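Removed from the display is one protein chain of the complex; every other protein chain stays in position.
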């Protein structure tokens, strides 16, 4: 079974470490904030100028001046700080954020990522994604492994305009966790009940399959 | 008679305009702050991070955390702001300061200035002077016209390492006020009792002498 | 003694001097911290052929999006153009030229424009459409592209509190692009929620010194929210 959104978020959260400053993209990455283990503290960076982003506000707490990069109303945790966009991207580009998690349309086995436009169809803009992928050493892409029609999004070479070149080392899809090493995907874990064959079939880029590919384990 | 330090400062202050943000170098430029006309307000920038520098403190006001670029204890005026060195030089380099006044060892009729070292003799460093001369449009150099031995400091070409190239347009010496235009000095005013001939003799760089060269007037 | 009084009293005066074809640098992120009334005044004036540098272009109903319906904008320099149907249409039709610029690069280009830095190298966008036609250079084994500074004829911005000298404090994430935008305009116009007495702001706590501000005006703000997200207890 392909991972649910919640399971994706849960698996991503296992990459968190105590003391990490983390930038979470819109969607599934944001959900991961709900799965921080109790004995661990992480601080969330929002590229519009927050270090120490908290959960959504209670109805009576809503403040139009406190939003995240997805323009959602949020709160600040104790110890939060606010800064300008240039200071925020100095922080990101300078490599001070420990972990970045973001979505994508396509990735390829060269570590390229495409996530910001589909020519002729969709032009939303890259927002902060290009800075995030070039500033971070430690990036996890979360995405669906293939389209509903079974067309792989893990390619030999991205077909869409790139967001970043050679910067992605780890991908979590609804089917598998993969590393990108030496120009190929390496299958590390598979979703519960998903066979290696199924993943091989839906991966268009070069793929190395180690002898052991453990299933992910989720507490219920 | 050559101008006194006070007269130099007084003449410099006539270049001030209401609403000017001004950076004053150490020495005579600093003295000019004493001659701001009463119906005029200027704000002083100190490149170590003050906009709105006030006079020296009273004995009981001295604060080791409030110094100017010359490391002298100073005060802050109402409406002052404090910023980092990178923000301070962003302000200077970005051309936001209206007037810069600083000293020099030599200037030449190409608008070059030398002010920070005498090879083999004196190496103090340029401090903020190089940024100040390249960031400002409006710079006045205050200096002595010649050495005690009568060697001109207003040259055809500077002999000392340059602080800035082609950036000086106005020079006030103890003998004269001169503009630099089209590769030559132009004599604009002379110190009271100093003859045009005397200035000509002590100016090594190309010098244009207009028909009328008024004497500076000082209120006593 | 009026040299440092930046306060003006009408929006007409605020945007005085703005003419067709000018470049405006605007603060704001989404609808957060945007100069609401300065944008409305530009709409009222009907100035055309504008180039706008701003992270987003507002929504159809609010912010810079208001300038789209009368076709006042020739070109937009922005990182994100979603959430604005009219904008997307005008872009797809080629009515508006769009220079998609990564968010961090845009912020740094504005900062550079105000700071006398004509250009800088950045890793952002190397090997992507953003890097096309730009110089690539290697430093310490990594590749970077050259990006040039951005300056405007006007900058428009929104702050929280300001004093007569133009010293500014921003509030929460309404800070965003506002400080850099202000530094990068030849004439900078700032709307604030409150004008305080000179000396009321702690010198250590001023976010942007008054030297960068040419005109200051007090406004009352709608502060529209794009995504009102809440949790239940």
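General observations
When the chains are written out, they are named A, B and C in that same order, and each has its own residue count from 1.
The definition used in the following text is that contacts are C-beta pairs under 8 Å (C-beta built on N, C-alpha and C of every residue); 3 or more make two chains touch, one makes a residue touch a chain.
Worth saying up front: this structure is predicted, and the values here are computed from it rather than measured.
The shown chains contacted by the absent chain are A, B, C, with contact judged over the whole complex. Only one of B:37, B:55, B:192 or B:210 touches the absent chain when the whole complex is considered: B:55. Mapped onto subunit A, the footprint of the missing chain covers residues 17-21, 39-43, 45, 51-52, 76, 78-83, 89-97, 134-135. Where subunit B meets the missing chain, the touching residues are 46-50, 55-59, 62-68, 70-74, 76, 82-86, 88-90, 92-93, 112, 117, 123-131, 134-135, 161-166. In the full complex, the hidden chain is touched by subunit C at residues 108, 112, 115-123, 137, 139-140, 142, 144, 148, 169-172, 175, 203-205, 207.
Here is the rule we use: only the chains that are shown with their structure count from here on.
Using CA-based centroids throughout, the chain positioned farthest away from subunit C is B.
Centroids of subunit B and subunit C (each the mean of its C-alpha atoms) stand 36 Å apart.
For this pair, subunit A with subunit C, the centres built from the Cα atoms lie 29 Å apart. Each chain gets one centre point, the mean of its Cα atoms, and the points for subunit A and subunit B are 56 Å apart. In subunit C, the residues that touch at least two other chains are 111.
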